[in-house]
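Since the structure comes first, as structure tokens, the remarks are kept for the end.
Removed: one protein chain of the complex. Kept in place: all other protein chains.
Letters are used for the chains, namely A and B, taken in the order the chains are written, and counting of residues starts over at 1 for each.
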Amino acid sequence: MQTFASIPGGPVTSTAHRVPTTATAPWSLHPDRALPADPVLRPLARELYATTRGLPIVSMHGHVEAALLADDAPFGNPAELFVTPDHYLVRMLVAQSTSPHGAPGVRGVQDLGVAPLASAPAGTATAETDPREIWRRFCAGWHLFRGTPTRYWTEHALVDVFEAHARPSAETADALYDHLVERLARPEFRPRALFERFGIEILATTDPAQSPLADHARLAADGWGDRVVPTFRPDPLLHVDRPGWAAQVAALGSAAGTEVVDYRTYLDALRSRRAAFVAAGARATDHGHLRADTTPLDAADATRILDAALRGTATPAEADAFSAHMLFQMAAMSAEDGLVMQLHPGVLRDHCDGVARAYGPDRGYDIPEQTEYVRALRPVLEAFGHHERFRMIAFTVDETSFSRELAPLAGVYPALRLGAPWWFLDTPDGMRRFREASTDTAGFYNTSGFVDDTRAFCSIPARHDLARRIDAGHLARLVAEHRLDLDEAIETAVDLAYHLPRASYPAPGR
Amino acid sequence: MQTFASIPGGPVTSTAHRVPTTATAPWSLHPDRALPADPVLRPLARELYATTRGLPIVSMHGHVEAALLADDAPFGNPAELFVTPDHYLVRMLVAQSTSPHGAPGVRGVQDLGVAPLASAPAGTATAETDPREIWRRFCAGWHLFRGTPTRYWTEHALVDVFEAHARPSAETADALYDHLVERLARPEFRPRALFERFGIEILATTDPAQSPLADHARLAADGWGDRVVPTFRPDPLLHVDRPGWAAQVAALGSAAGTEVVDYRTYLDALRSRRAAFVAAGARATDHGHLRADTTPLDAADATRILDAALRGTATPAEADAFSAHMLFQMAAMSAEDGLVMQLHPGVLRDHCDGVARAYGPDRGYDIPEQTEYVRALRPVLEAFGHHERFRMIAFTVDETSFSRELAPLAGVYPALRLGAPWWFLDTPDGMRRFREASTDTAGFYNTSGFVDDTRAFCSIPARHDLARRIDAGHLARLVAEHRLDLDEAIETAVDLAYHLPRASYPAPGR
Partner (left out) sequence: MQTFASIPGGPVTSTAHRVPTTATAPWSLHPDRALPADPVLRPLARELYATTRGLPIVSMHGHVEAALLADDAPFGNPAELFVTPDHYLVRMLVAQSTSPHGAPGVRGVQDLGVAPLASAPAGTATAETDPREIWRRFCAGWHLFRGTPTRYWTEHALVDVFEAHARPSAETADALYDHLVERLARPEFRPRALFERFGIEILATTDPAQSPLADHARLAADGWGDRVVPTFRPDPLLHVDRPGWAAQVAALGSAAGTEVVDYRTYLDALRSRRAAFVAAGARATDHGHLRADTTPLDAADATRILDAALRGTATPAEADAFSAHMLFQMAAMSAEDGLVMQLHPGVLRDHCDGVARAYGPDRGYDIPEQTEYVRALRPVLEAFGHHERFRMIAFTVDETSFSRELAPLAGVYPALRLGAPWWFLDTPDGMRRFREASTDTAGFYNTSGFVDDTRAFCSIPARHDLARRIDAGHLARLVAEHRLDLDEAIETAVDLAYHLPRASYPAPGR
């Protein structure tokens, strides 16, 4: 290891001090990782975690494609599996692309394999096509992920799922790449084999409202219908001023067998697709609006705005009002058909318009904003907050709302559950702060249990395992501070890991 | 204890896994509860707590009725004492009323004994009238309170005050009920005996401005005048657009012996009642406005709006402006008469209008909102922030304001103190976060000391004891991190528990 005696005296180049990472080996996961360091808490946390670590995974919200499991084809190369589609990972490498601490060769998303859109402006940089080169760049930037959940999840997947034995670095990149390629070729690394190995009991995908759910039908035909279920996501249909809305609505009509010509047929088509999702095993809907606003319009105004939208003349203000109105309508339909309503507001998508126009959405440029829930959710909660068949799960990336708004709301309205800490907050410290900020007022039983929300299939076990470890640590503290008895903590740990996610997303015909 | 071996393999019913709670006995309070688990901090915290645990209770803000102590009659049954009037408790049981994890028989507030208003809409569900049944429902839902302060306080009261020996559960409910009924019949469980036993030195009640303070007069006649003091709460009089405002103003006039016919007589009547409260021993006023806004109007506008209000024609905007103006006037009067001005803003009352219309206010449907203090308090602080006789204590349920707004303000204006963490934040972790977020900038001596703010008389010792434990833990950390010497920590602990609340609420004639 380097000594630093030379530093005070003179200039230091920005990378000369790097610890040679090849020196550290073999690579492994510590059995106590992410448990509290405190010597009183750790044995308690270990005992609690031991009761949950083997429980099946209930993954009720995520972005894994059903086709992946329907096809059950081998995964592609390591870059395609780990790097290019993972916006957490891409964004961090891009953020250091002009820094002396960054990974050589990364100047933007394209150098990590992200391809320009067909509609990209002239001169847009083309994507790196050599997966080994992409993988090298990621490995050379491994130090940038220190302290982040990406580091934690990736480490878990590489070591535990793929049996990698060296920490990623410029030096180890090629050997790791070859190792992963070898593993990916084996039958036991195909999606369904991993699904079994991961102990997944049920996995929910996220699907457009107009999806024919063909992949789910193939899964059902294979006897996997109860294991992989769709989720109804109508966002693009509810924002009447977004480019492509009319085409989406036409597709909705096709899928529903109902030509959408007015507000009534629009609602009918949505209702029809919801029924198709229920028939295909769906448990929930999902809504990613910018604001949580659920203020309904009267029917005449809604009719008028939708007519204007169909003519292409709705104003942005009308579009906003209509999307809030439609959240209210979605709640009303949920109270009828029993689909759990998931709300994921507060993210400003595509903050950098230039990147979005060149490379499309989901490239790491989505940024949280402050989000108001108390008045925004009031219309839905007054109307359906005590309804026996209605269930809303609210997520946030604005952690100030945990103690101030969401825990107080979820702590009184029977229909509302507080979702697991989401996206930028789905981290060891984020989950800990969530429990500390929400439990006082919402308790444990008004939360949804863990929701992984990932598109990275191989990270699912890491994410659930991490949540169980953090909850074990939180409960251990309550026990050690004599605020909870050990038997209660054990029962609660199991409920958080297993029974609450199951109970939070009941089958509609419950 | 249950083994979980059976869970991974198959379906689990939602309650089959419950640990039988009857197995855990006897029930007791750990002497180190709520102290830090860390083995370095705990002995230090224990030493600090030992210096404060026996100090008298100074309870300068709460909602215990003076009549309780004036009458000194035995408490009613366990449901009436612990369940029905406690909105923390009612809200949690209601929140799980449609959940498989909830307490059987609870479908809404009515099943916990909350009676409909006389004006409730037709068809409103009537209240459960059997107190034993209400108590059973609470006990069956005991697990829902895990990790909450309600659990902590109730446990303290049941074990320490009432000597209960079994953890509440469906199985133990009846025995506990009988035990409590037996205790409540004893003379040493009457209010004044408990007051003595709790070591309360002084207790402030909260009283409408027009209250004749008859109960306080009876207490004074019994020699309890210095022990139970009133607090002047004029909220309904300062919101000219609320239903019933005119009747309240008429009552104010009657109480003051001044017919309120215009702005001048309105101020005179308020001033007169403040003087009556001072004479009855009051230390403070209390203000629960939605916003902290203290912007004054000029006298002509104030006069005009009050005239309009007396005619029933004030607009909502005028009403808002007038209530902010009146906070400024209350500050001006405090600078004259020396009553400490307590501000409790930021709670949206009666979020669910339907529940409020059926069962009235204070049923658990009050929800915090983001609250701005910096500009809102500026008019009062510029006018009176350096006034020798003016003291404002500001509370919040929006913890984001601790480090950003309230600690910086309280850390410079002599007249401002930062109140103890309030309501949803009056919890072990909430109090810890408060000290961590506010001490850097406000120190300890610009905070009010502990304020319990409870209507649950039997929880007062639990709340003060908990605050002393949390402060001991916080100070222990400063000592262990060598940021404070032990002798300083001991002195500070005593100040926070005793001298600061006394000094924060001086008698007006100080």
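One rule holds for everything that comes next: a contact is a pair of C-beta atoms (placed from the backbone, for glycine too) under 8 Å apart; a residue touches a chain by one contact, two chains touch by 3 or more.
Note that the structure is predicted; figures quoted are calculated from it, not measured.
Contact with the undisplayed chain is limited, among A:Pro78, A:Gly113, A:Pro149 or A:Pro234, to A:Pro149. Although one chain is not drawn, the whole complex shows that of A:Thr205, A:Thr427 or A:Thr454 it is A:Thr427 that touches it. What chain B contributes to its contact with the hidden chain is residues 38-41, 51, 54-56, 199, 372, 374-375, 378, 381-382, 385-386, 388, 400, 403-405, 407-416, 435-437, 439-446, 477-478, 480-485, 487-488, 490-492, 494-495, 498-500, 502-503.
Where chain A meets the omitted chain, the residues involved are 1-2, 4, 7-8, 12, 14, 17-19, 21, 23-24, 29-30, 32-39, 91-92, 94-102, 108, 143-149, 151-152, 167, 348, 351-354, 364-370, 397-400, 424-425, 427-430, 433.
Everything below uses one rule, namely that only the chains that are shown with their structure count from here on.
Averaged Cα coordinates give chain A a centre that lies 38 Å from the centre of chain B.
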